[in-house]
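Of the protein chains in this complex, all but one are displayed in their positions.
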Amino acid sequence: MPKTKGPTLNPTIRKSRKRALALASVVTAAILTVTGCTSTLTPTDPSASCSTPIDPKTVKIYVGVGAFASPYFADVIKGVQTMAKSLGLEDSQVIPYESNFDGQQLVNSLGSALSSDEPGNAIILADPASPAFTKPLVELAQENDARLVTWWNRPAEIHPWDTGDGCWVAHQSYDMVAVSKQVSQVLFDSFGAEGGIVAIGGVPDNPTAKDRLAGLQEALAENPGVTLLDSQPANWDQTASQTLTAQLIGKYGTELKGVWNANDAMGLGSVEALRGAGLAGVVLATGMDGSPNAFEALAQGDFAAVGSYDGLYQGALSLALAYSVAVGETDLASLSETQRAFYLETSLVTSTNVDGFLVAPDLGALSYDAIKGDFWAKVSGPVRVDG
Amino acid sequence: MSAPLIELSAVTKKYGAVTALDSVSLTVNRGEIVGIIGQNGAGKSTLLKLLSGSVQADSGEFRISGEPVRLGSTADAARRGIAIVHQEQSLIPNLTVAENVFVGRSSGATRGGFYNWPALFRDGDRQLAKMGCDFPSSAMVGELTFIQRQMVEITRALSLGDDSDDHLTILLDEPTSLLNPGDIEFLFAELRALKQRASVLFVSHRMDEVLSISDRVYVMSNGRCVAERDPAQCNEDELYRLMVGEERSDDYYSSRRKSPTVPSATLGPPALSVSGLALNGEFKEISFEIAPGSILGLGGVVDSGREQLARSLFGLTRAPAGEVRVDGIPVRISGPRHAIRHGIGYVAAERKVEGVLLGQSVARNLTYCIPDRISSMGWIRRRRELEIVNEWISKLKIKAPHARADVGSLSGGNQQKVALAKMLSIPHLKVLIVDHPTRGLDLGAKADVYEQIRIATARGMAVLLLSDTLDELFGLSDNVIIMKDGQITGRHLDVQSCQPQFDQVVREMV
Amino acid sequence: MNPVKRLDQRGWGALIVLVALTMIIASVQPAFVQLQSIQNMTLQAAPIIVIALGLTPTILIGGLDLSVASLASLATVLMALTVPQLGPAGLILVVGMCAVAGGLVGFIQAVTQVPSFIVSLGALGFYAGVALVVSNATTISMGAGQSTLEWLGGGIFGLPVSFVLAVLLLVGSAVVVTNTVVGRRIYAIGASEPAAIVSGISPIAIRVICFSFSGFCAAIGGALLLARTSYASPTLADLYLLPALAAVLLGGTALSGGVGSIWRTLVGSLVVVVVQTGLVVVGVDPRVSNLVFGVLIIATVAATTDRKHGLVVK
Partner (left out) sequence: MDAATSPDHEATRADIKRDGVSSARGTLARRLENVGPLLILALMCVVLSVIEPRFATLGNLQTVLNEAAIPLVVASGLTLVVLMGSIDLSAEGVMASCSIVVSLLVLNSSNSLDLGVAGILVALILGALFGFANGFIHARFALPSLMVTLGTWFVGLGLASYLFPGRQPAIQDAGFRELALGKVLGLSYMFWIAIVIVIALVLMLRFTHFGRMITAMGPGQAQLIIAGVPVNRYRIGAFTICGTLAGLAGIMTTAQIGAGSATAGADQLFPAVSAVVIGGTLLTGGRGGILQTVVGVLLLAVISSGLLFLGVNPYVQQAVIGIALIGIVAATTWRARRKLAVVK
């Protein structure tokens, strides 16, 4: 039982509030003191940004990919590393981050990393994961005087030449509509272009996923005999597509003549669902990316076709281009818009030519000297601006 | 005569600076019921913890049938045949009775951790039979009535006798604090029947009970054993003096402070009048009036529906049918907020669940019902708040280190005072429903609570009192009504001047 | 009671952890506490603070609102659709809508008495679906509307406006909660709902208030993100749920309700950001950063949890 003091005017009443305020002030004060109270967030001298050449000895190369666990992105990273080696850089100078397909995470990681480097000595090669994060990424590069090459995602409104004060070296992507259309056609032909298919899409709000579906639509338009029974998103995920395909098989049964997929992982998922239903090799699936497992599925006859693009080359080229600009070998001003926002070649892989893709790629071809001759040798055209 | 079953000699237990037990010595012989009385904080509960192995003594000797022991845990104590029945019921609602009886030890039916349900229920039923319980051991505890669960508690304690070779000792911690007269009689009968199988240590602060059931009584005060008495040769007042250290006022229920009850007619409408109140499954045809400044006692056993009635008047149940008038104006109460707005207050029986907000300060607890008085436009005016709070702290002599102390750190009695003050501080309060206001309080605290109720009535408050004991009910009330099975079975007017026969009242109840 | 515990109970535990972590990281990588790094961290902290702030009252009443993040995503989409036409009015409109939506969740939860975990989980799915439908699953440019949010992207006193705004919002809420009747009632419901009801407090009203506040904060959080990206997406804020939840609990606010404060959420949020940033700055291999983050969460909780509430921990 508490000892009685009788009713006292309690000391801790004001304390409780003081304590609270203290808590806040300590934190904010701490921050303010370090930051000082004058500077603003925009770089002091915009015109000068990204004009000074980098120092190859200490330059840091940040690679932002969707997921380490993706074979395609693994290739991209490998490509960058190979190029870095041929440039005489240390392995430790290449630092990969994954966004897990959430641009915010990537922007945060890169922001944190850059904020502790000395500015003007970094190259960023990154997939913003969604156009929403391209602008923050460019601003980030700008604030830190870092050279930036973006992949895949870019809103229609902004371009390397009108944004980022020369820090945004280039944007590189692939013409997904075209290759997806080719792949779809092969799939249709596998069942005589008469019957129904289902489409397993990527993350719904992802433009790449949309482009790939657009390609399918174009193919469908040219093949009145083929009907799209159902189109469901599986968020690039193998397991999700496996489940989804299984359910769709349950729904459409024999009507189902083919399963179109927006990427390899989902394609492999679909194949397993088909195998589970005893339809593997009978009803074919498609893939997109060009991962080894997909090529094997193709060789086994589970896949009809795979749209492939060379992640190794993409990584190597992007670094090479950014590097040559960063060291002053290439003058940005001299480059055309096509040379700063371009599609790289894609290839349609089918049972006929798959063997060529099963052999291990020749990394020797990825040396700086081999590529710098013509950075645009494998360009298929300018990036469509309709997004 | 062999060594006593249990023998403590000069046992001392300190918690930090506080000395909970100060060289206490006592003995319990075979087949004996030993009573222990003392106020809260006198050291009773520490003594029980020590005997049941949940705490160990700092010094002194603890012997069981002559041999010194040191019990490490309750399980330890159980093996030595010492079982405790907690005041706070320690049954698990979603297990069967049988499981609760055997919880914490493996019986034949649960060998190797696998349950043989038929066997388990057989064992369970056998144990229940010993206590003369009529419900099956396969019943879910959650669906038993309170007294039934109390019986299960005791059954569990007794069942220890089977797997312990020692003679059994049962520690009863305030076993009656939540029971009503009929049940208490039943319990006592059981205890007396136990004598040949077990010794009982009966802890309570209800002297009448201790005197009636015990063969010997120890009186404890501030951690010391201040006296040992033979119930035959002592009376309540003497024990009271030993416990509290002061003479017990013959005006225990402070009826002298009671304002002379004027016939309600001259005083205008009754503060609360209820007619034809009914709530299906709970009670029906309830009609009564309470005049301002008078106390209406509401008697009955646990399932008599009186608690539901009280709660329904405060809007804690589905809205009952019938008419409720406050100061003659019909009111419809759909929830506590309406009740309070209409001037009806309620002091809950479940103090720690519904009475006070544990973990919140005394000040906050006191002001939850009067936001408008401590704030303007929603913003707390701390000075005003503190004035009001301190006013009530001093009015009710609430013993708290300061206004911001956690109400959970207060003694039961002071918590109850906070719960009272919370309601009394409502300016327009006309009717106060007090549900078992002194449950689990010691004598000193009880007296304070009675006094406060009196003061409230003196200010013209009408009080509806639900009470544990008939003493309290008739000591405090002006008029009393008795309920049974949801109906009123007896009315006793102006009980202060003419006390009715208790046995008749009990007949009305059961 | 040992001094550390006492500190915990006053909510200082998390602050100690924050300072300690900062010092450790700074000792490894001094640049960590330089202007640019601080700016970057405060920039990252802003949305977490706001969303965690919204979560806090729902946790103080013993509930939980899992839908904040996806509501924030939905908010960005709605803003991108309305702000270009309506300007600031659109902003206010969306914030209002989100507050109402949150309130509705609270109301449903209070009336049906379904655990808030479930109701808000359902709401999470609902918002996500609506966001996809409304946006037709595309990233939407703010276009002309961006000018309305421009100022949020700026800097003041060398700190991002968004961060200053977030902190101001938090300070404001904290003052309200500690000084108003409503604040008292929030704690009352959290501490003991039955006793609160018996004291004439309406749990429904309090729930509606808390959950609509969390809706309000979700919208603000969305706006902060939008100001940074200038593109809305139906999944823009989804990944903020766990960091925000972690922030509140790391601050030392108890899931059981009634224990904690808005202030603790500020500290908790900063801890989360410092950990996330620190992992990168110190150069932890990104492949194991999740692993380390998880371990640090547990460690910090261990350091900040207030254990005075009995043996029973769920």
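Order of writing sets the labels: A, B and C. Residues in every chain begin at 1.
To be clear about the criterion, a contact is a pair of C-beta atoms (placed from the backbone, for glycine too) under 8 Å apart; a residue touches a chain by one contact, two chains touch by 3 or more.
Nothing here was measured: the structure is a model prediction, and the numbers come from that model.
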Contact list for the unshown chain, restricted to visible chains: A, B, C
Touching the absent chain when the full complex is considered, from A:118, A:189 or A:296: A:296
Hidden-chain contact residue, picked from the options B:285, B:350 or B:485: B:350
Touching the absent chain when the full complex is considered, from C:23, C:89, C:118 or C:168: C:118
Option touching the unshown chain, where C:52, C:166 or C:197 are the choices: C:197
For chain A, residues in touch with the removed chain: 67-69, 71, 74, 78, 98, 204, 230-233, 235, 237-240, 242-244, 246-251, 253, 265, 268-269, 272, 275-276, 291-293, 296
Chain not shown, touching residues in chain B: 54, 73-75, 78, 86, 88-95, 99, 103-104, 106, 110, 113-115, 117, 141-146, 149, 281-282, 303, 307-308, 316-318, 335, 350, 352-354, 358-359, 408
Where the unshown chain meets chain C, residue by residue: 62-64, 108-110, 112-119, 121-130, 132-133, 137, 192-194, 197-198, 203, 207, 242, 245-246, 249, 254-255, 257, 285, 287-298, 301-302, 305, 307-314
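Heads up, the rule we're going with is that only the chains that are shown with their structure count from here on.
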Chain closest to the assembly centre - both centres taken as Cα means: C
Centre distance in Å when chain A and chain C are each reduced to the mean of their C-alpha atoms: 28
Gap in Å, rounded to a whole number, between the CA centres of chain B and chain A: 69
Numbers and ranges of chain B residues touching at least 2 other chains: none
Contacting residues of chain B [partner chain C, same complex]: 314, 316, 335-337, 339-341, 346, 348, 350, 353-360, 364, 367-369, 371, 374-375, 378-380, 422
Residues of chain C touching chain A in the complex: 10-12, 15, 18, 29, 31-44, 132, 135, 137-139, 141, 143, 154-155, 157-160, 167, 171, 174, 178, 225, 228-240, 261, 263, 266-267, 270, 276-277, 280-281, 286-287
Chain B partner contacts - residues on chain C that touch it in the complex: 179-182, 184-185, 187-188, 191-192, 194-202, 258-259, 309
